[in-house]
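For this view, one protein chain was removed and the others were kept in their places.
And now, subunit A:
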Amino acid sequence: MLTFPIYLDNNATTPLDPRVLEAMMPYFTGKFGNAASRNHAFGWHAEEAVDYAREQIASLINCSPKEIIFTSGATESDNLAIKGVFEMYASKGNHIITATTEHKAVLDTCKHIEKIGGKVTYLPVNAEGLIDLKQLEESITDKTILISIMYGNNEVGVIQPIREISAIAKKRGVLFFTDATQAVGKIPVDVEADGIDLMAFSGHKMYGPKGVGALYVRRKNPRVKVTAQMDGGGHERGMRSGTLNVPGIVGLGKACEIAKQDMEKDTARLSAMRDRLEKELLTIEESYVNGSREHRLPHVTNISFKYVEGEGLMMGVKDIAVSSGSACTSASLEPSYVLKALGLSDDLAHSSLRFGLSRFTTEEEIDYAINHTKEAVAKLREMSPLWEMFKEGIDLNSIEWADH
């Protein structure tokens, strides 16, 4: 039985796993205590639950429970990592290296750093979406304090060479931070083996609740510290004040436990379904996968259907919830900066759809998505003057288009 619309936008957010909800429920009502209340059972229960969640999370990413700082989500974790390192290591330098395809939570934080006197290098990526390691190494100066490169990209799913990046960072005595929001819980992430010093991630991208995330901060080799961006009661070892979101944290912990237990099974199933979806959609003439297919998260594919516009296409595939690199609604009319960074022309970037699968996606839903997308592309191409010109052999670049 299919229920509509079919949700295939799991890079935006995932549904809560019912097992996670069940674990969270007692902490809204009966066990509602403040984890910082040290003198009664309500507080102890809450603190125990938080400590247990820390262990569940630590076990997934191979760190010590003491290295987890709870936050409101990945955006806050990104802010805390970058601004916190910038302040804490000000005496060492003021230069940060990042990439043009990072999430806005990283890019806009870096813009802020520039406004307050920092220097930021934005590394370009190649057509696959990968940074150039040589260029990374050459960008490091004696003022560089942080390299901030995401683990897996939210729009195209490309996985950066994390171990090679961390090796370079270590060799040059620079801290390495990664926004791993799309990767944690989806693929094996091991902060020891991967050489990560700081790492941001969030509950709601891995079947946990919204409004809770974490920042991993290394305590040994080297001991990393960040300056708090939220002042108050000194929670989370003084790095993030604020009463802990106990039900959220319990949910994040449970989501991590399930991810660890089910990852192998989920990945095998998801990548098989994703590959089938992709293979079928690529039978459509003039369709192209964006970004590396080799170094990629298992549950996502980003495809451009040339000569149809993404937003129009999304309206055509109204029974499936997906997202597009087209930003026809924004005042700027600029399509996705990530796709443009990969070297896509504006028209191809406008023609893209992102499909993000989840643990709950079924084969039947994928069948429907394949047929529905094929029909919509065909219908819109019948209406597209660009498709007609392409079919007549007219080179679209030879046409003098109106200024915009």
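Structure notes:
Assume a residue touches a chain if its C-beta (ideal position, glycine included) is under 8 Å from a C-beta of that chain, and two chains touch if they have at least 3 such contacts; residues count from 1.
Following the convention adopted for this analysis, contacts and distances are computed from a predicted model.
The unshown chain of the complex is recorded in UniProt as "Iron-sulfur cluster assembly scaffold protein IscU", chosen from "NitT/TauT family transport system permease protein", "Response regulator transcription factor", "Iron-sulfur cluster assembly scaffold protein IscU" or "TIGR02186 family protein".
Among A:Glu164, A:Glu286, A:Asp346 or A:Asp367, only A:Asp346 touches the chain left out of the display.
Of A:Ala12, A:Met88, A:Leu133 or A:Leu386, it is A:Leu386 that touches the chain left out of the display. Touch with the hidden chain on the side of subunit A covers residues 307-312, 315-316, 326, 328-331, 333, 335, 345-347, 350, 382-388, 396, 399, 401-404.
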